[in-house]
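Removed: one protein chain of the complex. Kept in place: all other protein chains.
What follows is subunit A.
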Amino acid sequence: MKPLLGTFYILGMLVPGGLGYDRSLAQHRQEVVDETVSPRRSLETYSYNRYHPMEEVYQWMSQIREKYTEVVTQHFLGMTYESRPMYCLKISQPSDNPKKIIWMDCGIHAREWIAPAFCQWFVKEILQNYKDNSRIRRLLKNLDFYVLPVLNIDGYIYTWTTDRLWRKSRSSHNNGTCFGTDLNRNFNASWCSIGASHNCQELTFCGTGPVSEPETKAVSSFIESKKENIVCFLTMHSYGQLILLPYGYTTNKPSNHEELIQVGQKAANALKAKHGTNYRVGSSADILYATSGSSRDWAWDIGIPFSYTFELRDNGTYGFVLPEAQIQATCEEAMEAVLSVLDDVYEKYWHSNSAEKATSTAVVLSLLMSFMSLL
């Protein structure tokens, strides 16, 4: 029985994204090979202080997977509109402990380049430090990280080749006369009710229906399949220097609003301590503007308790075109904020030291009592 189960397990790993996907690996492998790829640089010389085109991000993911093979696996989520593969990296310390999941995605809006830069920074920080940094080691004891460095791949490539300020995906509408859906208006959360448009010409076009876009489908399906175990959903954007909680589609507050504010504010404080940058915390409808169909709202609605949108630097001076010289500082401070959230999440779900002591003391006492009663 056992060897047979083992075989099924291996088969499950080979099938992209697990069972439920009928796309063959062969198709997208072929695509990656056919692309004109720039000379293969080593991971040691990869600069996290520069912006990288998509080919380099794909290469980077492979190299990360190869170098940190004991903790990193790459997972296929689906294909983009223009038939490019969407991969996320899973960082998981093998253990017998039950794990909860942290999800992070970047670059749902094409022009927000600092976001994919942060996802890459985050992965690098975790992997370079998980062995000797006790804070990160602790998190990895019970948490698995899933990181999607670029969600809107087609759009991101378009900002490199054609229009630096493109926002949406590159799906074709109205007989090829209009392009792109705002993927962050396409999720099934009060879809297109407010703060979004049915007009393809507009930048907040919500698509032809909830989850109409392949990119949205890919992410939604993946998260749905794991939602029982996902405790934290983080989606990275720019700009505005904000930490946003649900909701955007209503001014009503989620049931854990107070807690979300507390955790968010603590994260903003940790962020500010790094380089003095101010981030504001609040629900999207309160401090930004009304939006519907956002991934963050959808994530909370399907049961993920800690769901945040981060709007990274800056405040409008450079906006989307944030200088590379600011990548490091932006990522360092955002890292502090994210780690702060993760610490709070960890404390909530696993015993903190004091709770552990109380539990073990109680156990000892009850054992003593039962022993005494035997005398």
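The working rule: a contact is a pair of C-beta atoms (placed from the backbone, for glycine too) under 8 Å apart; a residue touches a chain by one contact, two chains touch by 3 or more; residues count from 1.
Criterion: contacts and distances are computed from a predicted model.
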Candidate names "Retinoic acid receptor responder protein 1 isoform X2", "Hemoglobin subunit beta", "Aldehyde dehydrogenase" or "Glutamyl-tRNA(Gln) amidotransferase subunit A, mitochondrial"; UniProt protein name, chain not shown: "Retinoic acid receptor responder protein 1 isoform X2"
Touching residue (missing chain; options A:Gln120, A:Thr204, A:Thr235 or A:Ser340): A:Thr204
Which residue of A:Glu224, A:Glu258, A:Glu324 or A:Glu347 touches the chain not shown here: A:Glu324
Options A:Arg41, A:Lys67, A:Arg164 or A:Lys348, residue touching the unrepresented chain: A:Arg164
On subunit A, residues whose C-beta touches the chain left out of the figure: 50-51, 159-160, 164-165, 167, 182, 199, 201-204, 240, 280, 289, 315-316, 318-326
